[in-house]
Every structure is written in C-alpha cells, then in structure tokens.
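First the structure, then my questions, so here it is.
A single protein chain has been omitted; all remaining protein chains appear in their positions.
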Amino acid sequence: MSERETVRIGVYVCHCGTNIAATVDVKSLAEYAGLLPNVVLSRDYKYMCSDPGQDLIRQDIRDRQLNRIVVASCSPHLHEHTFRTALKVGGLNPFYFHMVNIREQASWVHENRAQATRKAKNLVSAAVQRVAFHQPLERGRVAIQPDVLIVGGGIAGIHAALTLANAGKHVFLVEREATIGGHMARFDKTFPTLDCAACILTPKMSAVRAHPNITLWTYSEVTKVDGYVGNYKVTVLRQPRYVDEDLCSGCLECIEACVYKQAKVPDDFNLGLSKRRPIYIPFPQAVPQVPVVDPETCIQFKSGKCKTTCIAACGDRHAINLRMEPKEERIEVGTVILATGFQTFDAHRVPYYGYGKYPNVYTALEVERLVNASGPTAGEVVLRDGRRPEAVGIVHCVGSRDENTHRWCSRVCCMYSLKLAHLIKEHTGAEIFNFYIDMRTPGKGFEEFYQKLLTERVHFIRGRVAEVTDWALDPTEEGKLVIRVEDTLAGFVRRIPVDMVVLATGLEPRTDAPEVRRLFNISCASEGFFLERHPKLAPVNTFTDGIFLAGCCQGPKDIPDTVAQAGAAAAEALALIDAGYLETEPNTAHVEEEKCCGCKTCISMCPYHAVAFVDEIHKSRVNEVLCKGCGTCVAACPSGAIRQNLFEDDEIFAEIEGVFSNA
Amino acid sequence: MMSGVYGYFPGCSLKGTGVAYEESLLALFRALHLGLAELEDWNCCGATSYMSIDERDAFSLSARNLTMTQKAGHRDLIAPCSACYLALRKTQDYLDRYPKIAGGNGSLTSIRAVRVRHPLEVLYTDVGVERIRKTVARHWHGGRVACYYGCQTVRPYSEVDRDHDPVRMDELLGAAEIPTVDYSLKTKCCGGSLTGTTHDVGVRLVYILLKEAARKGAEAIVTVCPLCQYNLDAYQSEIRRSSGERLDMPVLYFTQVLGWALGAEIESLGLARAISGRKRIAQWFQPAEKEAYV
Amino acid sequence: MPEPFEPKIVAFFCNWCTYLAADLAGTSRIKYCPNAEVVRVMCSGRVDVQFVLKAFAKGADGVLIGGCHPGDCHYQEGNYKALRRYRLLRRLIRQMGIEDERLRLEWISAAEGDRVRAVINDMVETLKRLGPLQKSEEERAHLLEVA
Partner (left out) sequence: MQRELRFQREADPEWARQVSERPGCEGLYSCLQCGACSGTCPLSIYMDFTPRRIVALVREGFRQDALRSRTIWLCASCYSCAVHCPRQIHITDLMYSLKREAMQTHLYPARLPIPVLAQEFHKMVGRRGRSSEFWLVLRMALRTNPLVLLGMARAGWDLIRTGRLSLRRERIRDIRSLYPATPRETA
C-alpha cells in the first residue's frame, strides 16, 4: 500500500437474521471493531448480503471515503464474490476487502455466547489488521474454449449434450459402454406417468447420433485431464469394438452369421437373464447401431481357428476388423459436464434376503428387464423355472436407510417399487405385497400414483422385512419363499409365502467415483457422490471452475430431476462459453528478481511448471497464466523473493497478530 | 499362536450337562497337538441372567477371569460355551467404552491383551481348513448333518464368523468329508434357559429347529454351544410324546465329529453321553478295522 | 477463583478441503471447542515455517495445519510439501523447547465436517494437559528472529 494514503476501514457485522445474532453478540462485536486501528466506521446489519446491505457499503465508501472493507458474516465460499462486486460498484478495488466467517466458524459451531463472541472479535481484529496491507489487484481473464466434454451417456449426458449442441456448441460425448442410454434404457415404463421409457429415450439417443455438433465416442473412457477452466486438455481412450463405426451399416447380419448358432454368453444388458453371441449389439435400439465383438468369448481371439463367418457376412463393407487397436484421442475443451451416474446396491451384501441363494429372489433392475417388452422374456413375468408367480413380495429400502450398508434414502425406490407392483400385477394378476418403512412419494403426481396402487388392492405392509427364507413352518409355505416381517401397523409378526421376491435396491456411487473425482480434481461428499459447490446456490457447479455435475453422480434422483439438472449444467456451461472469458482470481505468485538468489528451490515446488528458471538473469520467473495460486513456492523460497497476491507474508503475519488481540 | 498353549475357560456347563463338549474338545486338541491349560480357580461367566440383576457384578465376574488369564500368562483364552464367550468379550468391550462401569479408580480393568477365542474360530484361523483336510484320519460313514451355530457365537461382540450367514463350521466339516445340508435356521436362537423357565416356549423353539433340520434331510445336528446341544438333545422324547412326531436326531458337538475324523480316540469323545439318536451314533462312530490304520 | 486455562490455537486451513470441512461442520451445526481461530490459505503448501513460529511467538499454545488427504490436493501435491515442512518444524520447535504435540498436521477432506470437531476438541484436550506455552520475552523474541 502506498505510504501517502491513510487507511480508512469500514467493518460490517451481519446478523444473518438470527443465524449469527442468536449466538454472537453482534452489537458488542461492532462496537469492539469500531475501536480497532484504522477503523473509521463499524456497523451491524440484519442481512449484509441483501441489496440494502450492499448499498450500505457503497454509500459509506462514497460518504466516508472508506478504502478498506471488512465484512463479518458467513463463509467466503458463499458471499466473498457478492461483496467484492459491491466494492467494485462502490468504486473501490474489489480486493481491498476481507471477509470474516463468524457463522460457520462461530455462531453455528459454538454454544457459549461469550466464547463465540470473543472468538468473533479475534477474527475481526485479525481481518482489520490484515486488510490494511491489501493491495489493489486486477483480475486476469482466460478465454473459454467453446467445446464441451460430457462424460457419461445416460439420460443426463444425453440431455445436456443435445441442449448444448442445439445451442450451436460442439460436444464430445464419452460413454464407457458400447451404447448410450444408461440405466434408463433398461427400464420398461417410467413412474408416475407409466409412459414407456424407450419411447421417450430412444428418439433422444438417435438425435445424439445424428447431431452434427455431437462427437459420440462409446466404448471409451477419459484417461487424462490437464489444463484449467477455459482450456482443458483431455485424453480419451477408445477401446476397440472390432467393428468400424464408419463402415458398418448396422445391418447386423454378422451377428446372425456368427458360428455360435445359439447364444451362450450371459448378456449383461439383461443382467444375465438372457444370452448373447460373442458378436452382439447390446439391445435393439442401441446407439450407435454398431455391433461389438467380445474378445473374451470370440473363438477367433481365443484359438485363431474360427471360420470368421461374421467377416464373410459383412462382405465388401469390411467393417469388421479383428485387429483393431485401442485408440487415444486428444481434445481441448473449455468446460466439462460429469454425468457418470450411479450403480445399484449389491444385494449380496444383505444375505438374509437370500439374493444369489434362492433363484426366485430378484433385484428390481432384473425385474425391469422381465416386464420389458423387449426384454429376455418379451415382457412375460415368469420365474427362472418358467412358472408364473401368484404372489410377489417387494422389499423396500434394500441397502438404503441402513447404518450397516448405506445411510441415505435412495429417493427413487418407493416410486419404482409402486411402478413394478402395478406392472407385475398387470402382467400376472398376482397378489403383490409391498414391505416399506416409510412410503416416500414427494413429487408431481407421485402421491396420486400411490393412491392408484392402493385402489388396485396391492398390499402395503409397514415393516422392514427381517428375512426371506425357504424355511416352511406350515404346509401352505412348502416350496415357497417365506417373508418374515413385523406388520408394525397391525402390531404382530407375519409370515407371508410368495413365489417371487423383488429387492428394491438403492442407488450408490459408482465404485470408480474416487478415481473420476481425482481425474477431474473435484470433491466427493461423505457418501461418495460428487460434491456440488453449494446445495442451493450452485447445485450443478463444483469447486473446480468449468466442471459441472448432472444426474445421479451428484446424488440419487429420478428422471425428471436428472433431466432438469442436466439442463441446468448445460446452461451453466453455456453461460461461461458465451461470456467468452472467465475472470481468474489474482492470487498468483511472482518473483522479486532483486531478491531471488537463483537457488531453484521453487522450480521443484510447482506441479504446473509455472516457475521457470531464466538463465540469462540467473533467476526464477513465474508464468502467471500457468500459476494456479497455491503459494507453495512462496512458502518454500529461502530468500523470501516470491510473493503471492492476496496472501502476502505481511498480510498473513498481520492476520496472525490480529488473532491475539485477546478480546 | 501355534506355539505355546491356549488358556482354557470351561465354564459351568462344560463341567455339567456339556461334559461331552469338554471331553471331545480336549481329545480334538490332543489330536491336533494343541495345548490347552485350564484356568486356575475360574468363576462363572454370569451368563445371561446376571446382566438382568446387576451390570457391574456381571462385568466383575468376567473381569476376574480375564485378569487371572493374564496372570497365568496366556495371550489367548478359549471359551467353548457361547454364553461364556460372549460374556467375556462383551466385558472387554464395555469396560473399554464405559469407564464409569469400570469404576472411577479403574477397579475393573478390561484386559484387552487377552484374546477371547472360540474353538471354532481357533480351528478355522489358527489350524485352518487345509491342515484339517490333510489330517483327516477316518472316513465319515455317517449321514448328512446340519451345522447349527446358534446365536451368541456369531453376534455383535464376536469374531467367530459372519453374523448373518456363518460358514466356517460347514467348511471345516466339509474338509473332513462330512456332508452338510443348507440349514436356514443355523443362527436362530435355541431358547437358551427358556426350556427351564417358560418350558413350552423353549420346547417349541427346539421343535422348530429339529423339524427344519430333518426337513432339509439332515440326520444329525452339529452344535458349537453346550446349551444349544442340551436343548436340542434333551427334549426330543418329550416332543415325541406331545406331538407324536418321530424325532430321534443325534445332536453332536463339532468337536466330536471333527475329533472322530481326525482320529481322536473314540471313547474319549463323550459320545455315550448323548440322549437322542443313540442308535444312529453307535452305527456312525464305530471304527472300521481297515480304517483304523489310515 | 481463577479462570481455568483455555488454550489458544491458530489453525491454518487450506481453502479446498479443510476450510470446506469447517463450513460443513457449520452447516451441520456440529459443536466444538471455540479455542481455534482459522487463518485461510489456498493450500497447506502455503503455510510458511515463519507463520508457525510467529504464531507461537505471539502466544499460541498450539498450531494446527489442515490440508487435503494425500492424493487429493487441489494443487496436486501441495499437501506433501506441507508434510515435509511439518516434519522439519516438529524437530525445530522441539529444539526450541516446545513440545512437538503443540504442532499438528491433519488431512481433513471437504466431506469430513465431524473430523474438524474431533481434531480440534482432541487438540484442546492435549493442550490443556500440556498447560500454557511458557515462554519468556527473550525466548519469544528469539522465535521471532528465527521467523
């Protein structure tokens, strides 16, 4: 700060309604602040972040010639930007500002009013001392590359991709499986409207395929991400599917021609409920309409002695190439949308429900395939032995709301259980028993759907099923699966024999979520789903600029919410792209050349190679474009030659001293 | 700990109704060349009843046994009775988590250093399925059996096996070529002392366990707990009289069948102490001459 | 009667993990001891040896550094640099007659709001056991010199 100018600090203490005022004595805090050095004005106000609150700051800057502002309110992660903008509008450099977090770090975490207030005072005094040293800073700008990467081709990725593509942006859509469509492609009907999933999904899927602005890479995974918001450098590994997407016409004759006369390989799209050939297409409406060869089971790969009738069938198109190699694509994008979805809870983890032990215990997803007209049984709901079930039990909350597995409510199970109850009853006329802890139907038309099911005379028994067993205590139970449960409303224990048990398994983060998280440098919440920047104010943003979230990778949600979120993520990306640039934080490092002794300690400190050694002058120099502003080199410099904007040594020293004002 | 000897806590039952358990356990450990040293002047574990009267007294009992184990210099204490096993482990857990039970001046000290073990788990982890398979000395010519784990050996404070679907007894018997059936009630309660207090209820539970085992084609039930064995063994004639169902099912200790398979002296397995299914036992456990030398 | 000893902790929290964890503790209304005042830095790698010594010199009874878990650093490896520096610091302060338990480095991710409580409460307990950091003026001056 220049010597001439005298520091005139304004301190503003926020009540945040009663969030702060209830535990921190805001009046005495403001009074205390008023007595601190360089403070010319100190106020407390109900909501500093509100317009009138911000106006206060602007006016005082004008009327009282304030040149430093301290706001004591919530976390800087919430409103630092808000107040900096207020300073800017008030004609002051936005970085003559420091924020004190007396909500998350005082009023919300301490009970004793006196102690909380004392702590708040120390924090304010620290800020007042610190802000005196603040310097005017200019934000840099990074241009935003208009192309977008979307990871995951489920309904979230598809919707986001189409939204952006329709807005004229180019989208790279990367999907791990051989087709896009995700979980939704496996569903038959969707709740509560019971409209067929395929009818609403497949048109979107083909639209993706056809769209000139979308580059679709299935059977591919992102393996490397470099760079920063505006220009991420991404490497995508494309697994060989052994059928050339450009040459293949999708006639599927190769599949018919396969030497395997009938299918032998468990079909994972149908969760093993049907079989496929070594060359196959996941499902009839798959996008792209291009077969895949599975080297694990293809004879040619195993023995090299196959008649390769598939290649013959393909004829002069020569689309099948069994020597296809994995391929790496390198792309540059400005923004990324993660739509990597979820996985369903593994029912083997709750052995007392007999999944994997009793053949007629199914997971809900398996039953989705059974009721599906294009499924393994063409929509016939039959047991593995071909029998039609006469009584079916649907067990809710499998792997949800349970400290032994997952604590959270998976949000969709109640509704899809109702849907399956309806469909199974429709297909088989069986007696259906729903076993639930609490029925959760908060959504448009959801409660009405529940009502409909009640009138369809589906049984609803409130109680968490204790066990599914083949132990028969009564002749009528012989050869059946017996569900033992307390009917908590009737008030006694019941044994209900059924032919089929459906486990409503919950939603959990994908096993590889931690790796994906590291790849894109974002955080996970405690359950393992990706962490949004703010649950209400920035629900699709992450803490890494330019990386957005859509769908169940951020937490369990149904299709309507997923699509809505995907649209929001696309809009956030668009906002960045169309702005054309993003203002960067100025907290980068720079070298004071006269002090630098050329020891090169800093060079090894920087993972971004932002610090380079300039041989001519035998000193280090920081490339401020590459610098991400961590300050590690600053702390490491033995001669104190490197400085970091906003985190200058004297600023932090002042803050440390301020903490000891011993209020 | 293959070297050294295991401390051994019989508990009241193994000196009374469960004496066959003790006999066969000792025989089996001899056959495996494992040392067992009975704890000097041990006291009752307090079982389940004690907890209902006075928590602190209950923990004092096990605390004493643990302290003496440590004094005796044993790292492991084997408690074959489910009730004893649970009482000892629960005591360790509670005295650790709740200093206020231990008493301000730590008068009750939880001896974490002592590892409370169940013979089933010792056989599975310290000896191992492989060694059992290699040591098999007699071919089983009995029928299929149902492995019954009961409750407390596989519940919260236990390390014996998975609490919902234990398998270790099945695996050990499998290694000894003893065929087992899939028994859905393997962890259901036998009623414990209820057969003595609310007799009808207790016997009903026993009846269900026996009936389901028979229904699954088991010709005998194998247990790991003296109380389970007693309940299932002692009331079959009563059930026969009241329900008219022909039940005469041997109820054995896993130490008896494994002892047999691993070549322990037959007369030391306490087989004569069975009440039900004596005929079947007599047939199954007679040594075929040629196999005596295997 | 004299007020019971309330230790004073200066906590340097990294912006991306530990500071967010503290925010989470706040939004989850988790209650913990009010003895720690947080200084926000972008990365635990920014925490300079001098900051720690300065804090002790100024009268801190303990210093806590909070960073992202290994492998999770927002800046790839700043937390490893912090770890190295921390090891050295522990030795240094020991030589200066400061018990090394008074300096603590913890990895706390954005999801671990409750860990903030656990760590701070535990540290307060430790410091209460150790008692206030007794330093004569000269000693403090010396600390400042080194800083």
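Read from first to last, the chains carry the letters A, B and C; within each, the first residue is number 1.
Throughout what follows, contacts are C-beta pairs under 8 Å (C-beta built on N, C-alpha and C of every residue); 3 or more make two chains touch, one makes a residue touch a chain.
Source: prediction; values computed, not measured.
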Exercise for review: List the shown chains that the missing chain touches in the full complex.
Suggested key: A, B
Practice item. Please pick, from B:His164, B:Arg215 or B:Arg280, the residue that touches the omitted chain in the full complex. Key: B:His164
Revision key, fill the gap. The one residue from A:Arg484, A:Arg518, A:His590 or A:Arg621 touching the chain left out of view is A:Arg484
**Study point:** Contact partner of the left-out chain, one of B:Phe29, B:Tyr50 or B:Tyr124
**Key:** B:Tyr50
Practice item. Specify the residue from the set B:Phe29, B:Tyr94 or B:Trp284 that touches the hidden chain. Key: B:Tyr94
Point to revise | chain A residues touching the omitted chain (full complex) | key: 352, 397, 401-404, 437-438, 462-467, 484-488, 491-493
Study note, to complete from the structure: Note that chain B touches the chain not displayed via residues 12-13, 15-20, 41-44, 46-57, 60-61, 63-64, 86, 94, 97-98, 100-101, 103-105, 107-108, 151-152, 155-156, 163-164, 187-189, 191-194, 196-199, 201, 205, 234-235, 237-238, 272-275
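Assume only the chains that are shown with their structure count from here on.
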Exercise for review: Assign the assembly's chain-to-chain touch graph to one of these shapes: line, ring, star, complete, other.
Suggested key: line
Practice item. Averaging each chain's C-alpha atoms to get its centre, pick out the one most distant from chain A. Key: B
Review point. Roughly how far is chain A from chain C, going centre to centre by Cα mean, in whole Å?
Key: 31
Check your understanding: Roughly how many whole angstrom separate the Cα centroids of chain A and chain B?
Key -> 50
Practice item. Would you pull the chain A residues touching chain B in the complex into a rising list? Key: 350-352, 469-473
**Study point:** chain C residues within the chain A interface of the complex
**Key:** 8, 10, 16-17, 19-20, 22-23, 25-27, 29-32, 34, 37-43, 45-51, 54-55, 58-60, 71-72, 74-78, 81, 85, 109-112, 117
Practice item. Please give the residue numbers of chain B that touch chain A in the complex, ascending. Key: 162, 164-165, 184-185, 208, 212, 215
